[in-house]
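Below is a slice of the complex: some chains, not all, each in place.
Letters A and B mark the chains as written, and numbering starts fresh at 1 in each.
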């Protein structure tokens, strides 16, 4: 497992980490299997979405803000329960298949660290998992 | 990894792919581990839910439409940001345990390709992952 640091610059933002995850994979001997990417935080998430038009990310932020506004009558005194809820909805891990030593992503797919309570210094774990002996021939 | 094509017939629909994923597993030598199912698209998803009463799927479609209406003030000019947001909420992959060469699913569970911006010809990746040498005895 390799851990990288991800600095975030706003309270809510999506940061493209696809290139950095691909670099981790290149340092492994994994040719066939998958890569598990996890966030060790409870107010951030990781997701796969469009890597082309940046307005998609701002639209996703807007949709999430509408789904879980930060002014709901939350009980948690830290004032970031909206971030906990957004993290739960988006999810704390992604799995990406690996074939011939490469991430299998669609043309428009990128891996994004999703910050919901920044700015902070965050971490992201990348764990390669082997397909093992059984092969699909 | 094996890739299948999934034709979708409406803008939003859930398509049962459980049987096709099970067929892929039968073509592998995998007896103990898990199967990773991923969508290489950013306006579709994959999820596990009830396979019995079809009204559950129409209720899920209605709930998602209510959560992310397509007439929100989105900036993305393609006009499908609601589909990107629904894909993020539902998620682009599922993991199903494999034991004795079979998918471990509950009685009422089916694997569904979730289309949010169809109709289109879509793809679905199925990657077997081994439990490896360590066994739970």
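The rule is simple: a residue touches a chain if its C-beta (ideal position, glycine included) is under 8 Å from a C-beta of that chain, and two chains touch if they have at least 3 such contacts.
This is a predicted model, so every value here is computed, not measured.
A single sequence accounts for all chains of the complex, and while 2 copies are shown, the assembly in the file contains 3.
Note that in this section only the chains that are shown with their structure count from here on.
On the subunit B side of its complex with subunit A, the touching residues are 1-2, 24, 27-31, 33, 36, 38-42, 67-68, 72-78, 81-82, 84-85, 87-89, 91-93, 95, 123, 125, 127-132.
Residues 32-34, 47-50, 53, 55-56, 58-60, 62-64, 66-67, 89-91, 94-97, 99, 104-109, 129-136 of subunit A are the ones touching subunit B in the complex.
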